[in-house]
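Data first, discussion second: the structure below is written as structure tokens.
Below, a portion of the complex is reproduced, with chain positions unchanged.
Going in written order, the chains are labelled A and B, and every chain counts its residues from 1.
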Amino acid sequence: MARLTVPIKIRWSDIDGYGHVNNAAMLTLLEEARIAAFWAAPDDGEAPGPGTVLATGEGSDTATLIAHQEIEYLAPLKYTTAPVQVQMWLSAMGGASLDVCYEVPGPDGVAARAMTTLVLVDATTGRPRRITDEERAAWSELLEDPVTFQRRSS
Amino acid sequence: MARLTVPIKIRWSDIDGYGHVNNAAMLTLLEEARIAAFWAAPDDGEAPGPGTVLATGEGSDTATLIAHQEIEYLAPLKYTTAPVQVQMWLSAMGGASLDVCYEVPGPDGVAARAMTTLVLVDATTGRPRRITDEERAAWSELLEDPVTFQRRSS
């Protein structure tokens, strides 16, 4: 139904010796997009964006573990001081897990597409904890078809 | 037939606020394993390991672009000063591409499994270049079945 657009700053140190965003740094950009969209840290005075319900991070009752990630790099992403407008949506919600999809725009179309499977975990016990009704209702608005990978390893 | 075992050092800064290797840093460990196995930089006085044929990196005629990556995190990887013994093999060779598979051991079994699709690129033109006969012969020894992901996003 709806995608979030999250502005994420590339850092100069994200660029590697090939002159574009390093393949692993790209996943750091996606991590920052997830945090901007889903974390509401207790010390955060900022108004939460759409989709912000999950309180996680330090001092929270919930931690988010990553179970699986897949990413397709379509074009090198060069350094820009203007933020990258990462698009995010959800393609699935399980009992305790979320499939988060991303499109990272480049100057000439999509630079990368990715999907992350997150598991919500009780920060104290380390065990998966169920998505609450409130979370499920808020996140339902972000449900869409999953990202399609053009070149998937067999 | 054969897997390479590549010792890779975790850095203290690879650990994030959850106290284990950050999800993106894990891909940096895999990048370092690939480099140790496949790059023979012109300035490198070290004896190349098995499978080392590809000369890439700075000052080389070949660059390696990453087209696709998939990774499954099975258990958090904690900091150790002893190197992690990353296992690597190949599951496919195309005309100009390689599918590299990895298993990252943890204290209680496999911590992560991953696959990277690399494309060899002419460093001057930026266009894909064919795997040479010499490379193909050397790398054939590393061919095995692809890694199996337990939890693949639909």
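Descriptive notes on the structure:
Definition applied: contacts are C-beta pairs under 8 Å (C-beta built on N, C-alpha and C of every residue); 3 or more make two chains touch, one makes a residue touch a chain.
All values derive from a computational prediction rather than experimental measurement.
For this homomeric complex the structure file specifies 4 copies in total, of which 2 are displayed in place.
Here is the rule we go by: only the chains that are shown with their structure count from here on.
Put simply, the C-alpha centre of subunit A and that of subunit B have 24 angstrom between them.
The touching residues of subunit B, counted against subunit A in their complex, run 17-18, 22-25, 27-28, 31, 57-58, 63, 65-73, 76, 91-92, 99, 115, 117, 146, 149, 151-154.
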